[in-house]
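With one protein chain removed, the remaining protein chains of the complex are shown where they sit.
Chain IDs A and B follow the sequence of writing; residue 1 opens each chain.
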């Protein structure tokens, strides 16, 4: 598998991984198969969404913070229970289809890393598999 | 990969894809492997849930609309930020297990397309892979 290194700069942040994932698929030489994008952290996640209008990212971050606020009656003492919970809702792994050597994305789709407890040094794992 | 064409008729709607996906797996001739069901849109998603009682679908739609209402203080101007956010929560892709040439589903499970910003013409991509 390949690793994408990420450095986040805010507590909550959505980082575009699309070109990195596209490039890993290209370098893999796999023509037909799948591509698994996996987040090995417990307070961040992987999402697919619009990569055109940046206000979409801000709306996602704001609404997630409203649904699962940082400060609530949590028992975990590290002040990041909200990030753990958002991670469970968003999920750590998305499987993509690869065809003709290309990561198959919809017209408006990008692949994103969703930071929930930054700023931190993070990584995302990518596995391309022929089949 | 195969494509399933979908025409939604409401803004929010849950469309049963189970028989289409089962049929694609069957036609693929794959005996053992996986099946990736992937949504290429940014305001709709893929879910697995009960395909017996239709009130479940209605409860899912209603509660999602309550958690992420269409009208709120969003910055994105297309009036569909709610659909983008629900898409991030539900997710664009589910990987199923294929055994003995059959899509492995639990007794009550169906595969569903979750429209968040219809009515629209949509498609879902399906990749069956032996292994």
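Throughout what follows, contacts are C-beta pairs under 8 Å (C-beta built on N, C-alpha and C of every residue); 3 or more make two chains touch, one makes a residue touch a chain.
Note that the coordinates shown come from a computational prediction; the quantities given were computed from them, not determined experimentally.
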Residues of chain A in contact with the chain that isn't shown? 1, 33-34, 36, 38-42, 67-68, 72-78, 81, 84-85, 87-89, 91-93, 95, 125, 127, 129-131
Hidden partner sits against chain B at residues 33-34, 47-50, 53, 55-56, 58-60, 62-64, 67, 89-91, 94-97, 99, 104-109, 114, 131
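To be clear about the criterion, only the chains that are shown with their structure count from here on.
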Just give me the whole-number Å value for how far the CA centre of chain A lies from that of chain B. 19
